[in-house]
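Every protein chain but one is kept in place in this view of the complex.
And now, chain A:
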Amino acid sequence: MAANERVRVRGLTISRPIIYGNTAIVLTPKEREALSSPDHTHRWTVAVRSAASAPDSDIVGGADDLSYFIKRVTFKLHDTYPNPTRNVDKPPFEVSETGWGEFEIQIRITFVAESGEKAFFTYHHLKLHPWTVVGSTEPDIPPIEAAMKMGPVHSWQYDEIVFNDPFQSFLNILTAHPPTPLPKHTRRPVPFHTANPASLEASKGGVPEFTQQMEREEAERLETARKKVVAETDSWRQKLIEKEKELEKLKKQLEATA
């Protein structure tokens, strides 16, 4: 049996939904005074969590403990932070800091030894300032007082970690921890994403949550877009055929007059 454990299960792909991103909140003047660096304006938390949110929790995602397959998450902060590489070896896989500026955070996810998989990187752009409509007249960064009123800023990316042909032992571990399914319908605000600018309004007013409805809606968005593109292609093809006929005619005329 032990020998079988290290056999890869062929033709099987198993994935785990995760989210990564950050939540940021503007500091009150009092809090700022207490800090060692008074120019910091925000407190933020960057994290890697399971996609589903726990009921009644005030954070995005994190219903499941991911340590059954993630051994360590390394957040590489901006070099100006003391000790910028932060290793988190146990859940919750998150780092909280204060700061004044947005920057790119490198996130390195290391898997448990049973997986036999290498660690991989991903990046997250730390988002401190509220989302704005692209191309609107509003300034990209609203004044701090306005931002304070707008509440915490959420910037999360849903993703799925895909394991191909996992070892039997690792597969056993994974299947022993089925991920909490996402709620079927939207009950809370929708996490805003730049790929869907229309969701800005729906993202306001509280802690957002990922849902299956979001997935369905995105599928529908893509489907409508595809139908549109196909329809347009058809009309262009029609046009092309007409043009070709015209070209043919012109060629004949040219030959006739030659």
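In this text, contacts are C-beta pairs under 8 Å (C-beta built on N, C-alpha and C of every residue); 3 or more make two chains touch, one makes a residue touch a chain; residues count from 1.
One rule holds for everything that comes next: contacts and distances are computed from a predicted model.
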Identity of the absent chain, which is to be given by its UniProt protein name, from "EF-hand calcium-binding domain-containing protein 1", "Gaa1-like, GPI transamidase component", "EKC/KEOPS complex subunit BUD32" or "SWR1-complex protein 4": "SWR1-complex protein 4"
Touching residue (missing chain; options A:Trp44, A:Phe75 or A:Phe163): A:Phe163
Residues belonging to chain A that touch the chain removed from view: 8, 10-17, 111, 115, 117-118, 120, 122, 157-165, 174-175, 178-179, 181, 191, 193-199, 210, 214-215, 218-219, 221-223, 225-233, 236-241, 243-244, 246-247, 249-251, 253-254, 256-258
